[in-house]
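Apart from one protein chain that is not included, each protein chain of the complex appears where it belongs.
Showing chain A:
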Amino acid sequence: MDPMFSPALHRQRHEFVIDFVRSYKPKKVVDLGCSECSLLKQLKFHLEIELLAGVDIDGAILKKKMCGLAPLSTDYLQPRNDQLRIDLYQGSVTQKDARLIGFDLVTSIELIEHLTLADVKLFSEVVFGYMTPVAVIVSTPNADFNPLFRRMSGFRHSDHKFEWSRAEFKSWALKVCLDYGYEVEFSGVGQAPPGYQENVGFCSQIGVFHRLGVSEVCNTLCSTDAEDVSSYTLLYSKIFPSLRDNNILRRVLASEVLYWAEKLGRRWVEEKTGVKDDADTPDQAGGDGEERHRAPENPLQLEEKQTAACGAAMKSLVEHQEVGKLDRELFWTDGGGQQESRKLGRRRRSRFRGQWVCRRHAVPPQC
């Protein structure tokens, strides 16, 4: 919309939030007025977040956009370590809902200017007084900046009820801090052209609120407001696949262990017999030197388990070897190795080759 900013202003606002998330690592984040969910879409990539919520008054737009927040195919292939739940609510920020109490971060990006001043008051009460998050980010247009837009009269958007100057925003913010026990830092995105910055400030002004005395107040506040209000409608709730889910953990662990056991076993056979695969898969270049971990981002303990399991697998293999040739043969068939040694696994191998030949000579009925 504003070619004078690069990257675009809305993107800069999102980046501001994301930078905040990066440095403060909140676990529970709610975006008020999430609308098309574009901020949520970006935030779901931040693995430290465990609960992501969005609230908007327009349920229809949420319904249209909510599918975009669903887990990706690859989220199932490589589940995240920590859980993540995404909830979308339809509701008004002027009303209270107990489900939104106790968040680490509440963002309200370009929202308050769409409310009447009376509603802004309610908003302050709900967000700072009722939801009592650890931090709040509020962004709103800066009216001081407006003269720089030539050919613009009135507000930046037809639905804006007001646009505050820096002073107005500041007085509202300070009052909020006083009333509800927060401190605020002022910032913004959208730099004015050189020379103007002093006079007009940022295009979007942002207030970052931190609750005072976080540690001790938390519990008392939550418990006093225990009345179970739920004025919002839950439209969408999705739990992402994660290793916190026992079934998934078991599955991932089992397949990791089996994979490594298989791999170690194959290598063991190679070392034992001193024979490598035939030309299709020629010699191992660096030996075992640069063994790679398949899932570098898995938690440490998982890796430990892996190696432990591998050791166990190794041990059992050695035992097998002592039992005798039969087991070796058994092992062979699984490994699918194609060594030229004639003694081992001959029977199986010939079947394998036989299949290939049959295909060339006679076409079996296709199925």
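In the analysis below, a contact is a pair of C-beta atoms (placed from the backbone, for glycine too) under 8 Å apart; a residue touches a chain by one contact, two chains touch by 3 or more; residues count from 1.
In the analysis below, contacts and distances are computed from a predicted model.
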item: Per UniProt, the name of the complex member that is left out, chosen from "Piwi like RNA-mediated silencing 1", "Cytochrome c oxidase subunit 5A, mitochondrial", "Interleukin 6 cytokine family signal transducer" or "Galactosylgalactosylxylosylprotein 3-beta-glucuronosyltransferase"; value: "Piwi like RNA-mediated silencing 1"
item: Residue touching the undisplayed chain, where the options are A:Ile61, A:Leu174 or A:Leu264; value: A:Ile61
item: Touch list for chain A against the chain that is not drawn; value: 6-7, 15, 18, 22, 41-42, 45-47, 58, 60-61, 63-68, 70-74, 76-78, 114, 158-160, 241, 251, 254-259, 262, 277-286, 290, 292, 294, 296, 334, 336, 350, 352-358, 360-367
